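One protein chain is absent from this view; the other protein chains keep their places.
So, chain A:
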Amino acid sequence: MTDALVTGLGVVSPTGLGTDAFWSATVEGRSAIGPVTRFDADRYPARLAGEIAGFVAEDHLPGRLIPQTDRMTRLALVAADWALDDAGIDPAADHAAFDMGVVTASSSGGFEFGQNELRKLWSQGGQYVSAYQSFAWFYAVNSGQISIRNGMKGPSGVIVSDQAGGLDALAHTRRLIRKGTPLIVSGGVDAALCPWGWVAQLASDRLTTSDAPDSAYLPFDKDASGHVPGEGGAILLVEDAVSARGRGVTGYGVIAGYGASFDPRPDSGREPGLRYAIEVALTDARVTADQVDVVFADAAGLPELDRVEADALAAVFGPGAVPVTAPKTTTGRLGSGGAPLDLAGALLALRHGVIPPTVHVRPDPGYRIDLVTGAAREVALRTALVVARGYGGFNSAVVVRRAEPS
């Protein structure tokens, strides 16, 4: 069966726009978490976010796209451009339109656009609602706009399973490549830092109410109090490895394995599904636990959920037997963008032989995991596991293997 090879990265992270800026910030453990500036959050219980600063959509996108796009779509379109560029692909020249597809994840859709149009509906009347509201808010809009902008008419779709969706989209991408589509634009970008998006996220009861950027989001720490939301994500260009290597491209790494599960009913007394998802991913990748060199954790930042993840990791790998990291402590949790950004981070870690640190956290030894904190850890890496959980019971795990020059 053909390999699904990641050949291009387009990163839009609170810690940096573009792969290089993101990676240097991630390795150095520079956090972008700070007070919300996008709207007045003073009277909300949660007031910190990982915001992307300095993104001017008009510098990157045609004028016709601006009135019809939410911020998340603008970020996704630019990330897709960067991923294509990184892979050396000119979509108009290199592939037939039906040989290129788009599969992204989404967790909330274009909330800010939707909020503005709903405000017009209630305050001014239906006549004032933008015609573009018909699709600009929609979950599938990032896939649609990336398809249109790049002339990609192959299989496309959107996966909606909160944070887990970012991995589910990559898994579906691999499925489509195995079925014969040589190129898929994948990943996810979310940006719901507006009052409506904020309230929707508050409803999960998982946001920290801390006002201290350096001690707000503390997964696997005794002081864990929830997470900080952020915006952004990553778009990954994934190709049939044979097709990519035909161009002389080595790529970043192969989507080697995938597992997904759904949690049992709360209070059922049954084990949560995360361990099973990880084991399925390892089996699918045909690697044993001792062959996994690093784990990028979901890192919920709530004691009960951190316990579930730490127990699953200890059960699969043995207590403290594999380095675990959560660079999302520098960005906050990004909805559907979180796992693709972790995948980008994992692929860069494999390439550079560096495990980026989890910042701000003093790990609770009770979790029995080897959490990489303080400084980055330099170590040869071949295989990484990325774990993501979505609100409502979704568990997903992806194994990526470093690409070797052919």
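The working rule: a contact is a pair of C-beta atoms (placed from the backbone, for glycine too) under 8 Å apart; a residue touches a chain by one contact, two chains touch by 3 or more; residues count from 1.
The rule is short, and it goes like this: contacts and distances are computed from a predicted model.
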Q. What is the missing chain called in its UniProt entry, if the choices are "Cysteine desulfurase", "Putative acyl carrier protein", "Glutamate ABC transporter substrate-binding protein" or "Cytochrome c oxidase subunit 1"?
A. "Putative acyl carrier protein"
Q) For the chain left off this view, which of A:T2, A:Q68 or A:T250 is in contact with it? A) A:Q68
Q: Have a look at A:S130, A:T209 or A:T283 and name the one touching the chain we're not showing.
A: A:S130
Q. Please identify, in ascending order, the residues of chain A that touch the omitted chain?
A. 62-68, 127-128, 130-132, 134
